[in-house]
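Note that one protein chain is taken out, while the other chains of the complex remain in position.
Take a look at chain A:
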Amino acid sequence: MSSVTKAAAAPGGGARPTRRAVALTTSLLVVFLLYSLAPTWFLLVASTKNQTDLYSTFGLWFSSNHLADNFQAVWSYHDGVFGRWIWNSVLYSTVGAAGSTLISLAAGYGLAKFAFRGRGALFAVIVGASLLPSTLLAFPLYLVFAKIGLTNTVWAVLIPYFINPFGVYLGKVYADSSVPNELMEAARIDGAGEARIFVSVALRLMSTGGITIFMLDFINIWNNFFLPLFMLNGERTFPVTLGLFSWVQQAQASRDMNTLVLSGSLLSIIPLAVFMFALQRYWRSGILMGSLK
């Protein structure tokens, strides 16, 4: 879809403008390009420096290269706690997003295809809940989870990640648009049970929607800082966002931590960037779906 309109946009857009207009357009774009890239460039450069160079040399250019030492220091700090954080982030994001996608698709399918009592009211509640930012509930959630002794376990973050009203909304949209009633009817006549129809017919038809929900969830969970901050106490359960924050706090006491913070930040970007690059086909449309929120 987007590639078609993009191709169409090219000849119309590039046809007429004067040379001065092109120069102005390009230079404005370049200014914002530099603005967007400069901080990341700084991070890249800073990750190659040792403690003294970090403060004594110009921040946007290299001095002697200590990248390997810095990475080494990041990995070995506190018995490899950083690796553990990355692993936790991968675990929370993958399991959290997978669980939430399945629950959302099932609920969306149920809402779209079955006329049960209270369906309209339930859907209204879901739309309403999806308008509210999840951070709002973090503290009330903490109170409940602390009461039942779930805080500081993986479940304290996973269970809230599983429940995503916006995912259910998307699931219903996808079920409405991609699962034909006739097909379900035909499967029923063939004697398939409802669970079987959902698993082998509906889920397959909704797979594109499922990937989009998974991806939006994955990105949100990877970036989440708030919920883990409330729920998790022990360093070994942190996701990488929270781990980096704990290093920033320690850096207040000792400046040596700063090289760790910088190199760790650089390393933490990589998994999400790889993930988004791999799924870029989906997240273009996913972003737009997400924006409808």
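Criterion: a residue touches a chain if its C-beta (ideal position, glycine included) is under 8 Å from a C-beta of that chain, and two chains touch if they have at least 3 such contacts; residues count from 1.
Here is the rule we use: contacts and distances are computed from a predicted model.
Engineer: Identify the UniProt protein name of the omitted chain, choosing among "Class F sortase", "RNA polymerase sigma factor", "Cytochrome c oxidase accessory protein CcoG" or "Transporter".
Structural biologist: "Transporter"
Engineer: Given that one chain is not shown, which residue among A:92, A:174 or A:198 touches it?
Structural biologist: Here the residue in touch with the unshown chain is A:198.
Engineer: In terms of residues, what is the contact footprint of the unshown chain on chain A?
Structural biologist: 2, 5-10, 12-14, 16-17, 21-22, 25-26, 28-29, 32-33, 35-37, 39-40, 42-43, 46, 54-55, 58-60, 103-104, 106-107, 109-111, 113-117, 119, 122, 128-129, 131-133, 135-137, 139-144, 147, 159-160, 162-163, 165, 168, 181, 185, 188, 194, 198, 222-223, 225-226, 229-230, 241, 244-245, 248-249, 251-252, 258, 261-262, 265, 268-269, 272-273, 276, 284, 287-288, 291, 293
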